[in-house]
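Omission of a single protein chain aside, the complex is shown with its protein chains in their original locations.
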Amino acid sequence: MIKLKFYGLGGQGVVTASKILSTAVSLYEGRYAITVPSYGYERRGAPVNTSIVVDDEPVLVNCFVYEPDIVVVFDASIIEKNVNISEGIHKDSILVLNTEKASVLDKYSKFGFKEIFYADGTEIAHEITGVAVPNGSMMGVLAKTGVVGIDSAEKAVEEVFGKKVGELNAKAARKAYEATKKM
Amino acid sequence: MYEIIKDSKGTLNHGISACAGCGMELLARCVFDVLGEDIIIVIPPGCAALLTGMGAECGIKAAGMMCNLENTASTCSGIRASLDSQGNDHTTVVGFAGDGGTLDIGLQSLSGMIERGDKVLYICYDNEAYMNTGIQSSSATPFLASTTTQPAGKPTVKKDLVGIAMAHDIPYAATASLHNIADLKKKIQKAKDTDGPSLIHVLIPCPTGWRSDPADTITLARAAVNTGVWVLYEYENGEVTVNYKPKELKPIEEYISLQGRFKKVTEEEKAQMQKIVKQSYERKIAKLEK
Amino acid sequence: MQKQQEKHTKQLKKCRVLGPVATKFTGGNTGSWRLERPVVNFDACIKCGTCAMYCPTDVIEIDKNAKECVKIDYYYCKGCGICAKECPKKCISIVPERSEE
Partner (left out) sequence: MYKMLDGNTAAVEAMKLARVDVIAAYPITPQSTISEKLSEIVASGEMKAKYIRVESEHTAMSACIGASLTGSRAGTATSSNGLALMNEMIVAAAGIRAPIVMPVVNRAIATPWSLWCEHMDTMSQRDLGWMQFFTQNCQDVLDYTIAAYKIAENKDIMTPAMVCLDGFFLSHSMQKINVPAQEDVDKFLPQYELTNSYLNPQDPMFVSNVVGMNDYTEVKYQQKVAMDNAFDVIENVFGEFYAKFGRKLNIIEEYKTEDADVVLVCMGSMTGTVKYVVDKMRAKGKKVGMVKLVVFRPFPYKYIYEALKDKKVIGVFDRNSCLGGQYPPVCTEVIAALKGTDADIRDYVGGLGGRDVNPSNIEKIFNELLDIHSGKSYKHTNWIDLKENPMDSREVFKYV
């Protein structure tokens, strides 16, 4: 059982990203997933998070994730908005981060994650799809951690976004996958 | 399905337990006369519930149901949608509700129905108070009329239903009066033929609530029009036609002296009433004929 | 339609219907409420039909060929008096119930 937590801002497609991940593992890898979103009063720009549990067996637990194995941050600025992304992490927890800025990486490195996988997902998304919404490209970065295969992530991106937009986003995911660095 | 126990000429049985001289009963007969048997009628609890009898017995030989007080229009919408989904475009869906169920608690559902454009014929029999439950004021109760909840007389004037419907740009809306049955029936027919929502607002003298002589029901309906209390007009595809304009308005006295509910009105108040009626009549005609 | 309905009624089989449904077409003896009754002076009557048109209970029928041209169904007539009031020839009078005509 792998427990994930996605952090981002309203409008960045965090919920869609959780849909992509669960689609990838459920429909293309024969595994199971459950997502529990944590948004309420919907508005753009407010911090949001989503819990996802991935398992080889049908997932029973239906509640938020408190001890994430993987934390995905869609917007690095989130820690300035009173959100503690390191809540509940343990010694093997992994961080997936949307940035390439050394100064930001420096800040995040202090949280005590075992590994950090990072790439500038927003820039890659903007370059390929023309829209600076990083949920497709971040799937590529996430795939680097091994929680999901990049092939099924690509397929899931296409499935969720539909053919036309999906192809571009899948391309972004692949590019981000290849651009991902680790520290 | 009906087991026929009593002979009756039409869709509505003669032995209806409405009060003697009830204007609503006469209106209901006109409605069934014009609409025929291919109807589904929705009636909320109220005076019109007397048409439907009690228990297993019913006075209406047509398909119908009793809804709740405030959802006549919305129940009609559901029935219409169901008929539409079955490809039935011939059956008329009729809502038959009083002033309380229309102007007070049912206004929202009526507004929704008109705005959606559901093909429903809505008839409001307006006896100007909650008569069935014991003459409590409604928003249709006229200025200074005494009711059990406002015994000293209602301090405000009546709500304008057709005006509200016109603000929705309803395809067809009309006021009608019982003294002119030909006009009333013509309007019901027009409303039936309208492709969309239609509304008829009929002033119904009520001997019990107005504390008038049952024999005066038609006289009162006529007097309401001649004194300018009630204006006969129709709104059809955005055009207004005033059906009848008295050459000269009769004094309000002719209308209120026949009714016990205005008995406590003082001479001073009467003059004020006359002024309001005349003013609102003139304003209305000016607005309608603009 | 009336005949059809009656024929239809005869063909009905008993079946159980759940819920508050009314399936018997009937009405009460509203004539028993009457304190006063309308009486027509047939000689003055011009058979215009005004009384029948305004009768809320729909119990007046005009038979132009009969001597007693206005028929009132007293089983249902509630005695409201609208017919007398509206009659253009004033040929309907309202008399107390059980009085000699």
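Chains: A, B and C, in written order; residue numbering restarts at 1 for each.
Note that in this section contacts are C-beta pairs under 8 Å (C-beta built on N, C-alpha and C of every residue); 3 or more make two chains touch, one makes a residue touch a chain.
All values derive from a computational prediction rather than experimental measurement.
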Neighbouring displayed chains - absent chain, whole complex: A, B, C
Candidates B:Ser8, B:Asn71, B:Thr102 or B:Ser138 - the one touching the absent chain: B:Asn71
Residue numbers in subunit C that touch the chain omitted from display: 17-23
Absent-chain interface as seen on subunit B, which is shown: 1-2, 37-40, 42, 45, 49, 52-56, 58, 60-68, 70-71, 74-79, 81-86, 91, 108-109, 111-112, 115-116, 118
Missing-chain contacts mapped onto subunit A: 15, 18-19, 22-23, 26-27, 32-38, 40-41, 59-64, 66, 159
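As a convention for this text, only the chains that are shown with their structure count from here on.
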Chain-level touch network, classified as line, ring, star, complete or other: other
Distance from subunit C to subunit A - Cα centre to Cα centre, in angstrom: 81
Between subunit C and subunit B, distance of the C-alpha-averaged centres to the nearest whole Å: 23
Overlap residues in subunit B, where contacts from two or more other chains coincide: none
Of subunit B, residues touching subunit C in the complex: 1-10, 12-23, 25-26, 29, 37, 52-53, 55-61, 178, 181, 207, 213-219
Residues of subunit C defined as touching subunit B within the complex: 1-2, 5-6, 9, 12, 21-30, 33-34, 53-59, 73, 75-76, 78-82, 84-86, 94
